[in-house]
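Missing here: one protein chain of the complex. Every other protein chain is in place.
Naming follows writing order (A and B), and every chain is counted from residue 1.
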Amino acid sequence: MTYLIQGETGDWEVVVGLEVHAQAITNSKLFSGAPTTFGAEPNQNVALVDAAMPGMLPVINEIAIEQAVRTGLGLRAVINRTSVFERKNYFYADLPQGYQISQFLHPIVGEGTVTVDLADGTSRDIGVERLHLEQDAGKSMHDQDPTRTMIDLNRAGVVLMEIVSKPDIRTPEEAGAYVKKMRAIIRYLGTCDGNMEEGSMRADVNVSVRPVGETELRTRVEVKNVNSVRFVMQAIEIEAARQVDVWEEGGEVVQETRLFDAHKGETRPMRTKEFAHDYRYFPDPDLLPIRLEEDFIEKIRASLPELPDDKKARFISELGLSAYDAGVLVADRDTAAYFEEAAKGHDAKQVANWLTTNLFGALNKLDLEIGASPISATHLGELVGLIEDDTISSRIAKDVFEEMLATSKSPEAIVEDKGLKQITDTRAIEAIVDQVIADSPDQIADVQGGNEKGIGWFVGQVMKASQGKANPGQVNGLLRKKLLG
Amino acid sequence: MSLTKDDVRKIAFLARIRVPEERLEPMAGELNNIVGWVEQLAEVNTDGVEPMTSVVETETPLRADVITQRAISDKILANAPDGEGSFFAVPKVVE
Partner (left out) sequence: MSDLRDWTIASAADALTKGETSSVELTDAFIEAIEANRSLNAFITETPELARHRAAESDARRASGDAKGPMDGVPIAMKDLFCTEGVRTTAASHILDNFVPTYESTVSGKLRDAGAVMLGKTNLDEFAMGSANITSYFGSVKNPWTPEGANADLVPGGSSGGSVAAVAGGLAIAATGTDTGGSIRQPASFTGLVGMKPTYGRCSRWGTIAFASSLDQAGPLTRTVEDAAIMLQAMAGHDPKDSTSLPIDLPDFRSACTTDVKGLRVGIPDEYTLDSMPAEIQKLWDQGAQWFKGMGAEVKPVTLPHTKYALPAYYIVAPAEASSNLSRYDGVRYGLRVPGDSLDEMYELTRGEGFGEEVQRRVLIGAYVLSAGYYDAYYVKAQKVRTLIAQDFKKAFADVDVILTPTAPSAAFAKGEKMDDPIAMYLNDVFTVPASLAGLPAISVPGGLDANGLPLGLQLITRVCQEETLFRAASALEAAANFTARPGDAS
């Protein structure tokens, strides 16, 4: 799918690269033993080294290294056996050391690939340039005091994985799909919770435009503060359109950092003095290079879970799901796990159907995540089982489902309590059929006069009389036999 | 390479040190003396030489991912020149 901006002078192509900052799941910070929990009182989760007290020194958290390697493997990327922490020097109120410890020339993870799934059913590979580890900064609060900015260092030193894509993205949709897929992968891996609202996953978007046919890249602009998939897509549309206007008016796009303002639907330049940015990177002399042993990497590789792409392929080939359903189910690790649990021993296609149409709709209305579903995976599987073995009809199953949603009870218990078991006893059904026939002489004449469709009316009457419990197939058979001979 | 007064002003801002206008010129002179002197390193043939990363050849140690320091904000804030509640405070920043 191409995405072109029609300008006065012709069509323009959009070139996008994404930098995803994902907070690695660890108990303690990258270089200190302070906790990483969200929502603590200001400056509670701060160790002496996080506040850059004189003489304090960083020591690397081994799980941070493991999480970075695990993520790298999940991105099908090269793991670098030697990597180096460097200092990125700049002054800011929430950067206590006056430098950020990051990786520059020698990141821990090199090139990899993310396959993104698009709405038209196609997929595309987007290149990953690198993944490096770095420490997060603290938080500046500008609106608490008229003359001062307040500083909270709780986040300072939290482990971030910065994942940089190649400029392979050409449409807002691809960018959105990339972020979604990245989130799915890190959540599957358990290396990041992917929570964009709490800021444990953030994205910066690098956007440039060029006339269709041009091969050189034009000046790119970094758009910050884009904290949802929807905003990523919006920010690209808005920024690309702005750049096309600039070029077409004979102007020049300047390399800068802009902030996305979802409220106003615009990007605007940050007021930081860009010219002064000269980060003076150099290897951090407080830390030695990290050297990874082959068996350390292999051990992590062996412990990787099945990732969304593989799972999707398996759902299609082994369970016979459609590509669409499989894609929907694997997009989120919890959904995929729920599905696999529910489908155990049951018809996978039917389970998928119940999940994607009924349960998703219900959860949506209740504003619940799948993890908080009132209907457990086992119960949903059991419901499908009751249909499969003809204990209830699909019609009754819908009522049972509603009851399950309201009470969290097992479908068997509900069927039992409410006496919803399907009537399959031919004699019992025959009695009801006979009664309905006896009560409806006019309709009989109609059917026997040639209107076979009139049978449907009789089926409806029988089902109504049986409170929906009669097996519809049997009812139909009996009526045909009795009315049409 | 010789540093100008303007270069000194730029570097001083990078380092966030206020050098008074009248000190810029003399400072440029002092820095040029030092830079000129260290430039003798250019004579050394360093082809194929790896830059030193650490004087001791040991591996970087990794620490277990456990919490060893929590709720010491009184120690963290003990020397703060300005603050409010348990925040540090600085002059207002406009982003």
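Assume contacts are C-beta pairs under 8 Å (C-beta built on N, C-alpha and C of every residue); 3 or more make two chains touch, one makes a residue touch a chain.
This is a predicted model, so every value here is computed, not measured.
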Statement: Displayed chains in contact with the omitted chain are A, B
- line: Per the whole complex, from A:280, A:418 or A:481 the residue touching the absent chain is A:280
Message: For the chain not shown, which residue from A:59, A:78 or A:141 touches it across the whole complex?
response: A:59
Message: I'm checking contacts with the chain that's been left out. Which of A:24, A:51 or A:236 qualifies?
response: A:51
Query: For chain B, which residues reach the chain that was dropped from this view?
result: 1, 3, 7-8, 11-20, 27, 30-31, 33-35, 37-44, 46, 49-56, 58, 60-61, 63, 72, 75-76, 78-82, 88, 90-93
Residue numbers in chain A that touch the chain omitted from display: 48, 51-60, 87, 89, 91-93, 96-99, 149, 151, 278, 280-282, 285-288
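What we mean here is this: only the chains that are shown with their structure count from here on.
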Message: I'd like the Å distance between the centres of chain A and chain B, where a centre is the mean of that chain's Cα atoms.
response: 41
Field: Partner chain A, residues of chain B touching it in the complex
entry: 10, 13-14, 16, 53-54, 58-73, 75-77, 82, 84-95
Sites on chain A touched by chain B in the complex: 26-28, 32-35, 41-48, 51, 53, 59-65, 84, 91, 93, 140-142, 144-153, 259, 270-272, 276, 278, 280, 283, 285, 287-291
